[in-house]
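With one protein chain removed, the remaining protein chains of the complex are shown where they sit.
What follows is chain A.
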Amino acid sequence: MILHPGILGLLITAVLVLGLVLYGAYLGAIVLVRWDLDSSSEEQLALERKTYLLSTLMGHAMALEILSALIFLYTLEDIHAIFVGAMCATGTLNANPVGWWVLGAKILGLLFCAVWIVLNRIDQRAEDYPLTRLKYGLLLLLAPLLALETWLLFRFFLGLDPSVITSCCGTLFSGSGAGVGAEIAGLPAFPLMIAFFGGTAVYLAAGTLNLRQARPRLRYLLAGLSLWMLGISLASIIAFISSYHYELPTHHCPFCILQADYHYIGYPMYLTLFAATFYGLMVGIAEPLRRVASVEGVIAAAQPRWTRLSMLLFGLFVVIAAWPMVFSDFTLEGYY
């Protein structure tokens, strides 16, 4: 274990978030069993009051998840210097491979929390709490996910041993190595560029079409496309976007862009990408809920807003990503 202020902060925050969510899930379970909107008993009144507490708990948990995700990334960056062979966050993650699982669990947990918060807000707009059961059912799924994340986080940080010789991003994301990272880094840049920029055009077109015509199928299409574009974008970051930011054709690391040397450009890049994906997904996730009469109006009003937000954020992401491709002297042309 490495006693580092950032690690202490992360572990404490993780325990607090888990506490909030477990307590929320406990309250949620009670609500699930006892909820009866037609009853006017004292118990039902108490349950309705508890929903306020639950929303607050989850709101806090969400805010803390975002904060700790950023601190997690930066801490990975910050402590790489103590590992032999590490040059960025990749090295830290490789020093104890559980870290990759933590990263995955964090992204999933964050997405899950965000979806929950939005469902909760939709629910609160309606008179008759129509989504209560769905919400609290989801909460019972979220709690184990966060428990897993916390457990992994502890295993990761407690298992970090400075004497382990780790490998840097140059090994993992090299165009000629083995493994998933290397496979992606070695993807031919030119076809992927076409997929990336073509995909962007398709995505923006699908968004515009969504705003013009209110058809359920289009909304599902947008949600699917947003997931697809997330995959393409991540692959593109590794295969060519990062290389443009580093101005080095052999450097493919998706983490070094988070460093001060590259003006922390990775943070706005990943934030806009994930936020765009989230809003795109929400358009599709909320679609089946429109069958519930009392929230139909709320969702119908929200969907165009989400669509616009998603398009805007994705556009921003592409601008940040493509900036050096357009405005720097560096070119990958010889490497197509």
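FYI, contacts are C-beta pairs under 8 Å (C-beta built on N, C-alpha and C of every residue); 3 or more make two chains touch, one makes a residue touch a chain; residues count from 1.
Methods note: contacts and distances are computed from a predicted model.
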item: Chain excluded from display, named as in UniProt, from "ABC3 transporter permease protein domain-containing protein", "Proteasome subunit alpha", "FAS1-like dehydratase domain-containing protein" or "Aspartyl/glutamyl-tRNA(Asn/Gln) amidotransferase subunit C"; value: "ABC3 transporter permease protein domain-containing protein"
item: Residue in contact with the excluded chain [from A:G19, A:P188 or A:G231]; value: A:G19
item: Full-complex contact with the absent chain, from A:L70, A:L248 or A:V319; value: A:L70
item: Which residue of A:S41, A:T56 or A:T208 touches the chain not shown here; value: A:T56
item: Option from A:L10, A:L131 or A:I238 whose C-beta touches the chain left out; value: A:L10
item: Interface residues of chain A (partner: the chain not displayed); value: 2-10, 12-13, 16, 19-20, 49, 52-53, 56-57, 60, 64, 67-68, 70-71, 74, 78-79, 81-84, 162
